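Comments concern the structure below.
What you see is the complex with one protein chain gone and the rest in place.
For reference, chains read A and B in written order, and residue numbers begin at 1 within each chain.
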Amino acid sequence: MSLLEVRDLRVSFPTADGVVRAVRGVSFSVDAGRTIGIVGESGSGKTVLTQTLLGLTPGGEVSGSAVFDGTDLIGLPEEQLRRIRGAQIAVIFQDPLTSLHPLYRVGWQIAEMVRAHDKSVSKAAAAERAVELLARVGIPQPRQRARDYPHQFSGGMRQRAMIAMALSLEPKMIIADEPTTALDATVQAQILDLLLRLQQDSGTALIMITHDLGVVADIADDVMVMYAGRAAEMAAKRDIFYQPHHPYTKGLLESIPNSSAGAGRLRPITGQPPSLINVPPGCAFHPRCAYVMDKCLTDEPGLIPVAQDAYHRSACWLPVTAAGLSEQAEEARRRTVGEGRHEAAAKIAEAIAESPEAEGSVIA
Amino acid sequence: MAFLTFLIRRLLLGIIVMWFVTVATFLLFFVAPQDPARLLAGKNPTPQTIAAINARLGLNQPLIVQYGHYVDRLVHGNLGTSFVNGSSVNTILKQDLPPTLSLLVGGVILWLIVGLGAGILSATRVRTLVDRTSTVGVLIGITFPTFVLGLLLQFAIFLPLNRSGFHWVQTGYEGPTTSIIGWAGHMILPWITIAAVSAATYTRLTRGSLLDTMGEDYIRTARSKGLTERRVLYRHAIRAALTPVVSQLGVDMGTLAGGAVVTEQVFGLGGIGQQSLTSITTGDTPVVLGIVLMAALFVVVANIVVDVLYSVLDPRVKLS
Partner (left out) sequence: MSLTQIEFQAEGTGDAPAQAIQGRSPWMLAWRRLRQDKVAIASGALILVLALLAILAPVISSLVGHSPDTPYTNTGLNSQGLPVGPSGTFLFGTDGLGRDLFVRVLYGAQISLLVGFVSTLIGTAAGVVMGMTAGYFGGVIDTVLARFIDSVLAFPYVVLALALAVVFGPSLSVTIGVISFFSWAAIARVVRGQTLSIKEKEYVEAARSIGSGPWRIMFIDILPNLIAPVLVLATLAVPTAIVFEATLSYLGVGIQPPTSSWGNLLSQAQTFYQTSWWYLVFPAGFLLLTTLAFNLLGDGVRDAMDPRTERLFASQRKGRRSAAKRARPTPPATEVS
């Protein structure tokens, strides 16, 4: 029984220019202790999807169901939803500078979270817990740092503080919305490593939203690729990288700059993501697809299993055998996945794990 | 330590500003085409009269000398004597201060309550009846010229009430020491008049600031923490939204302390504002100088207070 089971979730927003259909029927599930990576470009609906789960998208028309631990979050009265927020499901946002309140001390903000659902916790106890949490995420001199304001922290430390805040009530699930996008590469790897470690320690389920496949490669168990408000492909991590089926997924893989090989040009996906007010008929990706067929223009494909293991599904009319990729593309894809980001991130994680003093230090 | 340096530097700057103000005002009146002596001499003055006045007031001395005397007196706390009636400027100002202060204090409290209240209510109930009503109210408030409002209030409230025998509401001024009820009766219409425009401005300011704040990422974070909406509003949103309002308040109070000329004139309150009007039109330079100096002092102090307050409210701001 999955911890979170989302069925046919749809979210639209009425605007002056028309109805924006941000999420057009997404289903997925997350098991306790597992990590699912949700990958997509801006506008793919990945953020709206997760924020809708917690009722953080005002003004949206929502349908479908999202059963978390036995309760359907969609349509849940505000008061009950509020009790789930933070305590059962916590969120880590993308930009910790704007996501932390600029006028309150960091320790205070974390302590507030601790007391949010249980007023019987004393202020002193909450403050103490805040310091503990800051230490747990690897911030040095946590007691002094708790008295600082967010603008006095460096980018990496701020994100660690946000992570500390998310962990404070030991939620069953954490939604991490592009937590590393605003950080530089070295810090990014540290944060991901931290998240992984903490998740493994506490058995929390993790939904990791990102546009960066490298991040997914490090941290996810399962992957859902989103495009134009729907799932394009869903699979276990390995399958996404080694047996991608959907042309969009393949396109994403091919457009990753390859750090080791250095040869060949980047192959970005031509065209632009579609407007979510006027979604193209049939398959939303068809205007940009290299393999488009007549059927793609009229019939929108659902998620179709592409392998023996029914978990790997792709919303594409192409037959299961992913024939047709040019040799060049195949090569490029293999190289990227086999040697690129994945490897670099692994190297840093290794280095940190090896030096005991480095543990918990902040190289921002 | 940094605070002390800041304070000293700002006070010094303030003194320079005030000095500059005295020089400017001094020059303005003495290089003006209008001759103070002539103004005071009345109709068809003879050259002897004018000369006598000039001598009496020391206006025939070189400008620098006059200014020197002025500064000298100033340093000793003496603002000089009025050209018109010979009384000490200090006395005049002391008499004029109570009405102005009464007006200011009552007005500020009134517009804060209305402005903040309406602003917060509108922002939290956007596009509902409450919001639309307050938008209309704001529009009326900023449209109404102060003096028109004062006149209309007199016409529509004071007149009919007095005619029907209800005499609590009055024009003119009566101090609180004489009678609190009487004081309030005299001040109620002026308070409404002076508060109307600011209440509207503050409503708009608060509403805008709060709406902006509600759209910020950290509000979303606060909600995601599972805080009650009430807490999100008061502790997170309003706290952040109030900083521009507070700094605006400081500036406004500083400005108003120099006298609300129009309101005082309409209601005959006899405060600093009305005094400045009379003094300027009669060419009573020492009084004008005194008022201008005092106004400048209020502004300087208000600015300093606002800056300090702002740095307290917003830890990202450093006192420079």
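Simple rule for what comes next: a residue touches a chain if its C-beta (ideal position, glycine included) is under 8 Å from a C-beta of that chain, and two chains touch if they have at least 3 such contacts.
Nothing here was measured: the structure is a model prediction, and the numbers come from that model.
The hidden chain makes contact, of the residues B:F155, B:W168 or B:Y234, with B:F155. If you put the hidden chain back, the residue from B:G115, B:P190, B:P244 or B:G273 that touches it is B:G273. In the complete complex, the residue from A:A125, A:A185 or A:I277 that touches the missing chain is A:I277.
Of the options B:A51, B:V84, B:A184 or B:L211, the residue whose C-beta touches the omitted chain is B:L211.
Across the interface with the omitted chain, subunit B contributes residues 17, 25, 28-29, 32-34, 123-128, 139-140, 142-148, 151-152, 154-155, 159, 211, 214-215, 223, 229, 251, 254-256, 258-259, 261-262, 265-266, 273, 276-277, 280-281, 283, 288, 291-292, 295-296, 299, 302-303.
One rule holds in what follows: only the chains that are shown with their structure count from here on.
Within the complex formed with subunit B, the subunit A residues making contact are 54, 56, 78, 82-87, 90-91, 93, 95, 98-103, 112-113, 116-117, 149, 151, 162, 165.
Partner subunit A is touched in their complex by these residues of subunit B: 216-218, 220-229, 236, 239-240, 243, 313-316.
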